[in-house]
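What follows is a set of notes on a single structure, which appears directly below.
A selection of the complex's chains, in situ.
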Amino acid sequence: MKTWMMLANAAPLFMSEMNGNEKIPFTGIIAVTLTGFAVVFLGLIILIAFVSLLGKFFESRSNKSKPDAPSAPKQEQKPAPKPAPKSPAADLNEEQAVVAAICAAISAMGDAEGTTYAVKSIRPRQASVRGARPAWYMAGLRDNTTPF
Amino acid sequence: MIILETLLQTLKDLWFESGLYAFVTSVDGLKSLAMILISFVFMFLAIKKGFEPLLLLPIAFGMLLTNIPNAGMYHPELWTGMNAAGEHVGIDYLQVMREGGLLDILYMGVKLQVYPPLIFLGIGCMTDFGPLIANPKSFLLGAAAQGGIFFTFILAGLFFTGKEASSIAIIGGADGPTAIYVSSKLLSGGGAIDTGTIALAAYTYMALVPIIQPPIMRALTTKKERSIKMGQLRKVSKTEKIIFPIAVTLIIGSLIPSAAPLVGMLMLGNLFKESGVVSRLVDTAQNAMMNIITIFLGISVGATTKADKVINKEFLLVMLLGVAAFSLGTASGVLLSKLMNKLSGGKINPLIGSAGVSAVPMAARISQKEGAREDPTNFLLMHAMGPNVAGVIGSAVAAGVLLSVFG
C-alpha cells in the first residue's frame, strides 16, 4: 500500500511529465487506460446520438413524404426490392451493379442521340478510348473535363 | 481514488484542448465554426449542384479539416518564408517536414509548383487542338478574353498589393491550375488572402459560367449576329497536330519563360496524345496521375482557408472581383469577335468569343447552346472550341507576365 500512496502523491504531476521514454508507474497505466476508454466511449456515444437524430429526422421526413408521393422517394433511395432474406449484401450489391450498368447504357444511348450535346464530342471519344471501362466511367466522364 | 482523480484531470485537459471547447469559448473558435459552415455550403454546391466537384469537394473538405481547432493538419506559419525576426528567408522545407501535419506535407507539391503543371500534363492528354489549328484566328479571341484578367487587375490594384491583385486577376483566366500556380507563388499566406481563397472563387465561378455568360453574350450581340452560321472547319492532318504542341512550347517558352512550366506540360501531354506512340503514358497521365494530384491539390489548397483568410472583407471583395473577372473576360471575347465579324464581312458568329475565357469545355458549350437557341440548326461547338483552348494558352501567357513582373 505504501507504493500506492507514493504513486498517489505523484499522480497529479505524472500525466504531464510522462514523456513516454521510460516506464510509467502503474497508476499512470491505469489512468491512461481509463482515459482512453472514456474518450473512445464518449466520442462514439456522441456519434450514436448524432446518427440517431439524423436517422429520426430522415425517417420522419421520408414518412411525411410517402403519402404525398409514394414513388418519388423510391427513386431517390436505391430501388432495390429485397425478396429473399438470404445474403442480403450480395443481392443488394449485385442489383446495384445491374442498375448502374443499365443507367450507364441508357445515358450512353441518350448521348448517342445528341439531344444534349456540347462536350459530348469530347466524351464519346474518351468513352472509346477507355472502351469497356465500367459503369462509373460513363457517368463520371462529363464532370471530369469540366473543372480544369 | 488517485486514479479517478487523474482520469478526471485528464478528461478535463482533453476537454479544454478539444475543438468543441474552442468552438464555444473564443472568437477564433466561433470564426472556425463559421468557416466550417461555409465549407458545408461548398460541399453542398459540389455534391448537390454539381459545382466542379472534382476540385471543390476536396477543397471544401480541406477547409473543414483546417478549421477544426488544434487538429494541427495544416500550419500556415510554416509557409510565410519568414524567420522569427520577420525577415524573408524562404520556406524552410526541413522544418515543414519536421513539424508539418498531413496537409502541410501535401501542400509542398503546391508550393514547389509541381501539381498545377502535372495537372496540365493530364489536361493536355485530353485536349484536341484541332479546331484551333484549323482556324488559327481563334487565338485572337483567346487573347481578347484575357481582358478578364487585366481589367480585373486594374480594379484589384485599387485595393490590393501587386501580388494580391495579380492573384485575384488571374481568376479571370477561368483556369483552376493556372490560378493556383500563380497565387501559390505570389501569396505567402501572411496577408488577408491566400491560395485557397483564389481557388474557391475560381472554381465557384467556373461552375457558374452557364449563369454568368449568357446574359452578357445576349446583351452585347444582336439577334442577327447570333444567327450567323459558320462554315465547316478544314480537316487537320496528324502531322500538324504533332508539330503544334512542339511549336507552341518553343514559341511561348521563348517569349515568356515564366509561362513555360504550364504551357510546356500542357503541350507535352498533347504531344503524347497526338503522337499516338505512348498510349500507356497518355492513359496514366490523364487518369491515375491526374486524379492523385487532384486529390492532393484539392485538400491542401483547401487547407489554406483558415478562418482569418476567409471571414474578412477581403474575401467578399475577392468574390466580387472574381465575378467581375469572368464577366469582363466574357465581354472582351464577345466584343473582339463582333469586331472580327465586322471585318470579315459577317462570317464570324460573335457568340464564339465568350469561349475564349477557357473554362474548357463549358464555355464552348454555352456558345453552342446560345447559338442553337436562336437557330437550332446552328452548330457552333467546334468553332467555339478553338477560342476555348486558345484561352488556356492565353491565360498561361498572362500568368507568365504577372509572374515575371511580381514573382
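Which chain is which? They are A and B, in the order written, and residues in each are numbered from 1.
Basically, contacts are C-beta pairs under 8 Å (C-beta built on N, C-alpha and C of every residue); 3 or more make two chains touch, one makes a residue touch a chain.
Because the structure is a prediction, the values reported are computed rather than measured.
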Stoichiometry of the full complex in this file, by chain label: A x3, B x3
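Assume only the chains that are shown with their structure count from here on.
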Subunit A and subunit B, separation of their C-alpha mean positions in angstrom: 29
List of subunit A residues in touch with subunit B within their complex: 4, 7-8, 11-12, 14-15, 27-28, 30-32, 34-35, 38-39, 117-119, 121-122, 125-126, 129, 143-148
Subunit A partner contacts - residues on subunit B that touch it in the complex: 1-7, 9-11, 13-14, 50, 52-56, 119, 122-123, 126, 128, 175-177, 203, 206-207, 283, 360-362, 364-365, 368-369, 381-382
